[in-house]
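As you look at this complex, bear in mind that one protein chain is not there, while each of the others sits in place.
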Amino acid sequence: MATATTTTTVTMGKALNLALHDSLRDDSRVLIFGEDVGKLGGVFRVTDGLQDEFGAERVFNTPLAEATIAGTALGLAVKGFHPVAEMQFDAFSYPSFQQVTSNIAKYHTRTGGACPMSLVIRIPYGGNIGAIEQHSESPETYYAHTAGLKVVTPSNPADAYGLLRAAIADPDPVIFLEPKARYWMKQEVTLPAPPESIAKARIARAGTDATVIAYGPMVSVALAAAETAASEGVALEVLDLRSLSPIDWETVYASARKTKRVVVTHEAPVFLGLGGEIAARLMHDLFDTLVAPVERVGAPTTPYPPSRYEKLFLPDADRILEAVDRTREY
Amino acid sequence: MATATTTTTVTMGKALNLALHDSLRDDSRVLIFGEDVGKLGGVFRVTDGLQDEFGAERVFNTPLAEATIAGTALGLAVKGFHPVAEMQFDAFSYPSFQQVTSNIAKYHTRTGGACPMSLVIRIPYGGNIGAIEQHSESPETYYAHTAGLKVVTPSNPADAYGLLRAAIADPDPVIFLEPKARYWMKQEVTLPAPPESIAKARIARAGTDATVIAYGPMVSVALAAAETAASEGVALEVLDLRSLSPIDWETVYASARKTKRVVVTHEAPVFLGLGGEIAARLMHDLFDTLVAPVERVGAPTTPYPPSRYEKLFLPDADRILEAVDRTREY
Amino acid sequence: MADVTSAPPARRDTPALENPIAALLTPEGTLTAEGERVAGVSDATLRDLYRLMVITRRLDQEGLNLQRQGELGLWGPTLGHEAAQVGGALAMRETDWIFPYYRDFGMAIVRGIDPGQILTVFKGLRHGAWDPHQYRFGPFVIPVGTQVPHAVGFAMGCKLDHEQTAVLTCFGEGATSTGDWHEAMNFAGVFKAPVVFLCQNNQWAISVPMSEQVAGRIVDRAAGYGLPGVRVDGADALAIYAVTQMAADHARRGDGPYLIEAFSYRLGPHTTSDDPTRYRTEADVMPWRAHDPIARAADQLRKRGAWDDAFERACQSEADERAARMRQTLIAATPDHPSTVFDLVYANPPQTLIAERDAFVAELAPETPQEGR
Partner (left out) sequence: MADVTSAPPARRDTPALENPIAALLTPEGTLTAEGERVAGVSDATLRDLYRLMVITRRLDQEGLNLQRQGELGLWGPTLGHEAAQVGGALAMRETDWIFPYYRDFGMAIVRGIDPGQILTVFKGLRHGAWDPHQYRFGPFVIPVGTQVPHAVGFAMGCKLDHEQTAVLTCFGEGATSTGDWHEAMNFAGVFKAPVVFLCQNNQWAISVPMSEQVAGRIVDRAAGYGLPGVRVDGADALAIYAVTQMAADHARRGDGPYLIEAFSYRLGPHTTSDDPTRYRTEADVMPWRAHDPIARAADQLRKRGAWDDAFERACQSEADERAARMRQTLIAATPDHPSTVFDLVYANPPQTLIAERDAFVAELAPETPQEGR
C-alpha cells in the first residue's frame, strides 16, 4: 500500500483496519493479537487481511483468556513491542480487569519509569446492534476512573484512523473504545492522515445556543439532534470528547463559556457516568457563567436491556432535544 | 452468646465479627468463606473464632482465587445459602470483577427473578495503614457504577454491626466495603442492635453553615473538621452516606437545602469518584438553592502513592475546612 | 493437613488414580463389550437417546430457519453436539442439577423446557427464559467459562446439605482456556464437590482451532487436579450416557468430581453471525460429517435388534410436530412491558430505582414496545 494520500469513502471498521495496517507496516514492533483476529479478521472484520499480509507472527489468535491477553501484552511491551490487543466485546474485557488496573496502569510507576506500557487494548463497546446479553455495554467509567490509563473513543472513520494510530504511537497504555454500532458508518477520508493528538476534543458542529457534549456512538445522534434544532432555529454546538481520560477541559470550557448551556450524553448509565464528572466540574468552575444546570442524558440504573427494548433505553435525538429545551427554558 | 442486649465498647473489627457471629447463629444458611478466614480469622481478625464456634463446614478457607470465591458464592446462593465471601484487600477483588459484574449483578434479571443473589462480598478498602502497593485502594466507583449491586460502607462500630447484619439479611448482592483504617476505632455500642436499613444515610453531626458529605473512613475526618470549625463558630453538618448505591438522596437533599453549601469528600480519586455524581446531581436539582458550587475533596489522578507519602495525598481535616471556606467565601 | 506435619521431603504423591470407568472404553472412546454390559443401558433408553437427538436436531434446524426468516436475532446451532447434550442430560437424575453453557439447547430440551420459550432469548425479548429451580437447569451464561464456578458452588452446597445430588456442568474446549475454569476445577478437587465436568470439545472456538487454543489434552488435565477423567467419542450418545451416569454416581457417592471430554466437531457455524468459510474448508469439515451421532445411535439400535422403521417415522413426526409448536410459540411471544427491565434488577428494589422506573414509564406512554423496536 503506497504512502501517498488517497481520498476514499470508508466505513469506521475499514478505517480502523487501515490504521492497524499502516501501523504494522510503519513499525515492525507493532503486534496484533486476540481472539479470532487471525484468519477470521475479528468478529467485526477490523483485522481483516492483516494476518495474510503481515504473517502469523505479528497478527495471531490467542486462547480464550482475556486476563492473559492483557498480561502477555504487558510482557511484550517490556520486551519492546507495541502490542495492540483486542477484547472481543465490552463485557469480555472484565476478566482482564486486574491485569489492566493493577499491572498495566501501574507498571510505569512500579518500574520507576523504566518500563513504559506502550500498548493498546481495543474494545468494541456500546449497544444498538440487537445483540444478546453482554454484547452492548459501555464500560468507560471503569477504565477512565483508573489512573495510569488513557481512554480514547472515535465517533467517525477519520478520527478512528487518526486516533488509533496516535494511540499505538503513544508510550502509555491506551484503552481504545470502538463504538461497534458505528463500524458501518461511512465517510470520505484522506488517508493516511497525520496522527491525531489523542487528548484533544473536537467541535463536531459549531453553535451558539447550547452545547451537547458527546463521544463515540452518541456523536452522530447529537449531530442529528442539532440538525433538527437548526430547523427550529436553535444553533446547537456539538462537542466530541474523543478522549475520555484525560478530558480536554480547555475545549469543553471554551464551548460552555460560549453557549452557557450544556447537555452531556452517553449510552452508559447516568449514575457515575462521565456526564457526572463533566457536569460537576463545569457547574463548579462556571457556577456563575452557566445560565442553567448541566443536563445529563444516559441510561437508567439497570443492566443493559434485552435488545428488543434497547431503543427505548438508549439516548436518542428527542431526549437530547428535550434536555436542551430544559436548559433553554430554565 | 445470649441475645439479651449488652452495652460494651468494641472496635469496628469486633463489631463486624459480632455481626458475622450473630448472623451465623441466627440463620443456618449463612456461610463465611475466603482466603485465611478460618483458623487465622482473617488478616484483620474479622472472622476470629468463627470457625471454632460454627465449624469448618460453615466457615472455611478457600484457595487463592477471587473469581471463583465470587462464582461459588453465586452457586451457593442459588442453592439457597447466604454466602458472606471475603476479598482480602480492595485491589484483590479485581480478579472477581467479571463474576461480580456480569453474573452476580445480573443473575436476578437473567433468571426472571427466580434466583435472587442473597450474598455479601466483604472488602476491606481505603488507605492510611502504611501498607505496600495494592493494599490501600478505594474501588467504590467500580462497584457503585454497576447496576444490580448494592454498595454499603460503615464509618463506626455501631453501623458496622447494623449494616453488615442488614446486608446479610438483604436478598440482593451487597458489596460491603470495610474502611480498614477504622478497624481499630472504638465505640460504646449496645448489641445486638436491630438491623439498620442498608439504604439510609445518617446525619453524623447536625449543623447549619455547610454540609460535609462523607462515608467510610472519611466520616471521622469530617467530624474532626467539624470540631475545629465549631471552635471557630462555624456549624458544619456531617452527613454519613452509609449506602453508596443506592444513594439516600432524600437525606442528602434535606441537608443541602438546609445549609446551601456542600463539600463531598472521599479517599478515591476525584475524577469519576462519587463526589462527582453527588455534586452533579445536587447542583442540577438545587441549582438556585445552593449559594456556592459543591466542592470535592479527594485523591489526585494517580495510583495510590507509596505509604511514605499517603498522608500527603489523603484528604484531611485541613483540606476539608479549606473547601468549606471556599463554599462560604463564595 | 497430614502432609504438612509429615517429615520432609513430604511427597504427598496421589495414589495412582482409581478410574474404573476408563477401563470400560475403547481407545476411540466408545464402550467396550464389557463396558456395554456393565453400563446396562436398556433398549428403551437407547431409543430415548435416539428420539431426543432427532428432536434436538430438528428443533435446532428450525432455529436456523427462524433466524434466516428474521424471527431471531441470532442462533447458535448444536449440530454435532446432539450426543453429548442428550446423552449427558439424560444420564442425570431429575433431582440433579445442570449448569449449561449457551450452546446446550439439546440439554434444555431433555429437561423439558419449552423450546419456543428458549428462543425468546435469541429474539431479544429477555435475558433468560426459565426458572432454574423448576427444571434444575441454570440459565445460559454468555461469558465463557463463568458458569463452571457456579456449578461447583452449587455442588458444594449440595454436599453441605448432605444431599444425594450430583451437578453437571458443560463448556466448550475454548472455555478450558479461561481462568475461571481452572479455578473451579481446583475448588471442586479441594472441596470434593459432587460435580461432573462435561467438556464439549468441538475443536473450534469461533475461528480458533483447538491447536491454537489448547496446550496438551483437556482430558489429561484431570490428573493435575487429582481427578479422574476420560475422553469419550462425542458422537456416541450411548457411551456419553453411560460414562456420565457412572461419573454422576461417583460424585453422589462422595468420591468427588469427574471430568469427561466429549470429542466431536462443530459442523455448523459458531452462530448465524459467523462465516466459517473464512477460516476452514469443506475438506476440513467433510470427514466429520460421517461422524454422526444420530446415525451412530440408529446402528446401535439395529445391532440390538431394537430398531424399526415405525419408530424412526414416529421420531421424525414428533420432531416435526414439536418444531411447528416451537415456531408458533416463538412467533406468538409478545414482549413484556419494558418496565420489566427495572422490575427484574433487584429482589428488593431501592426507592431510587422505582422512581427511575416510574419516570421511564411516564415518558414511554403512549409508546408500545413494538414501536420501541
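Chains: A, B and C, in written order; residue numbering restarts at 1 for each.
Everything that follows uses one rule, which is that contacts are C-beta pairs under 8 Å (C-beta built on N, C-alpha and C of every residue); 3 or more make two chains touch, one makes a residue touch a chain.
Remember, predicted model here, so these are calculated numbers, not experimental data.
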Legend entry - Of A:47, A:88 or A:102, the one touching the omitted chain in the full complex: A:102
Legend entry - Contact with the hidden chain (one of C:41, C:98 or C:188): C:188
Legend entry - Interface with the undisplayed chain - residues on chain A: 31, 57-58, 62-63, 65, 67-68, 70-76, 78-81, 83, 95, 98-99, 102-103, 106-116, 118, 147-148, 150, 170-172, 199, 246-247, 249
Legend entry - chain B residues that touch the omitted chain in the full complex: 35-36, 38-41, 43, 60-65, 67-68, 91-92, 94-95, 130-135, 300-303, 305-309, 311-313
Inset, instruction - Tell me where the left-out chain touches chain C, residue by residue. - result: 1-14, 27-29, 176-183, 185-190, 203-204, 209-217, 220-227, 233-235, 263, 265, 280, 283-284, 287-288, 290-291
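As a working rule, only the chains that are shown with their structure count from here on.
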Inset, instruction - Taking CA centroids for every chain, report which one is farthest away from chain A. - result: C
Legend entry - Between chain A and chain C, centroid-to-centroid distance (C-alpha), Å: 36
Inset, instruction - Measure off the straight-line distance from the CA centroid of chain B to the CA centroid of chain C, and report it in whole Å. - result: 39
Inset, instruction - Express in whole angstrom the distance between the two chain centres, defined as the mean CA positions of chain A and chain B. - result: 32
Legend entry - Junction residues of chain B, two or more chains touched: 67, 95, 98, 102, 106, 109-110, 147-148, 246
Legend entry - For chain C, residues that touch 2 or more chains besides their own: 126-127, 142-143, 179-180, 341, 345, 352-353
